[in-house]
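Below: one structure, written as structure tokens.
One protein chain omitted, others in place.
The first chain written gets the first letter, and so on, giving A and B; residue counts start at 1 in each chain.
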Amino acid sequence: MLVYWLDILGTAVFAISGVLLAGKLRMDPFGVLVLGVVTAIGGGTLRDMALANGPAFWVSDPTDLIVAMVTCVLTLALVRKPRRLPKWILPALDAVGLAVFVGIGVNKAFYAGTGPLVAVCMGVLTGVGGGIIRDVLAREVPMILRTEIYATACILGGVAHVIAYQLFHQPLEKASMMGMAVTLLIRLAAIRWNLKLPAFALEERH
Amino acid sequence: MLVYWLDILGTAVFAISGVLLAGKLRMDPFGVLVLGVVTAIGGGTLRDMALANGPAFWVSDPTDLIVAMVTCVLTLALVRKPRRLPKWILPALDAVGLAVFVGIGVNKAFYAGTGPLVAVCMGVLTGVGGGIIRDVLAREVPMILRTEIYATACILGGVAHVIAYQLFHQPLEKASMMGMAVTLLIRLAAIRWNLKLPAFALEERH
Partner (left out) sequence: MLVYWLDILGTAVFAISGVLLAGKLRMDPFGVLVLGVVTAIGGGTLRDMALANGPAFWVSDPTDLIVAMVTCVLTLALVRKPRRLPKWILPALDAVGLAVFVGIGVNKAFYAGTGPLVAVCMGVLTGVGGGIIRDVLAREVPMILRTEIYATACILGGVAHVIAYQLFHQPLEKASMMGMAVTLLIRLAAIRWNLKLPAFALEERH
């Protein structure tokens, strides 16, 4: 039940992140609506296409679609004159959406009967998919490539979720809360203290 | 039946738009073929993946695939020396394909049993999907982001289609004609008179 409300929350924050990015691109309001909605439901749509366990989630139950649209319209109406939003707002919103969506993706994979490795992949795909589509459309470098400890947070959160569920036999809802907490805390810590892993860089040949 | 021929027409014009874009990129003929075909069938493929109501439309009936290929080959053969095509040709072709594909997408969604909101989304996805893939591959800013009153035309056309069908109980074929006319007229008017909606732009923080 808590997962249901977290899903609404994740959908709303991703829609806001799409609208805020669109605000830099001087698009018209309906274009902004499309970018916000795609950001909010893109990751779960890719997951459902790969799982092939029925149509995309918003086809059978348009709740999230409506949430994304209403959030876009409200953001368009209210954020026209941003009162100098602090710099950490967008990454923090993104972190919340990311954590929630990774957890939901892992859950959906388990419901569809996949093993633990595929479940982690579905979690990562759900978490990063919408943001990747948003950034590719807006011709930004996708956050998963440009941002430190981004894929890392998703993968570790998904692994924690799977371990809690399969090794420690926690109920799936509780396990997903743990996984979401891991993803969220790692991302927030990375944003707050600007943490980095050592980069993998190949020297260019001369 | 008319919808069947409009589908052929939409497929052909989108294939031409892919080939003409490829002409700016100095690709070899088979690469051009791939870009043209992807532009023509990409939007409907994304729609069918999301609906999960059977395989992509060109898998079960390759008519549109063949139309796209033949159109690409003819365009490659005939347009090698463009006789200074007028500037409005590409946007006008794109408008025709867009209008037709939005209508077909809404129809397919209704056939699959979705509600009106999802049907409009499927229409928009069908209309803009192929062009988005074309532009992302060619590293252009997608038309839906850079072009005024583009998403707007799709959404209003889809909404008109749905209203004619569900509120005024028109037969689906007639309702789809009305929706297509709305999308097409809005796009052509926007091209002709260079119409714009007020842009949504957030001030950059300094």
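FYI, contacts are C-beta pairs under 8 Å (C-beta built on N, C-alpha and C of every residue); 3 or more make two chains touch, one makes a residue touch a chain.
Source: prediction; values computed, not measured.
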Among A:3, A:50 or A:188, choose the residue that contacts the chain missing from this document, as touch is defined above. A:50
Of the residues B:45, B:107, B:126 or B:152, which one touches the chain left out of the display? B:45
Touch list for subunit B against the chain that is not drawn: 19-20, 22-35, 37, 45, 48-49, 52, 54-56, 58-59, 62, 65-66, 76, 79-82, 84-85, 87, 136-139
On subunit A, residues whose C-beta touches the chain left out of the figure: 49-53, 112, 114-115, 117-118, 121, 124, 128, 132, 136, 139, 141-142, 144-145, 148-152, 155, 196-205
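Just so we're on the same page, only the chains that are shown with their structure count from here on.
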Expressed in whole Å, how far the mean CA point of subunit A lies from that of subunit B is 28
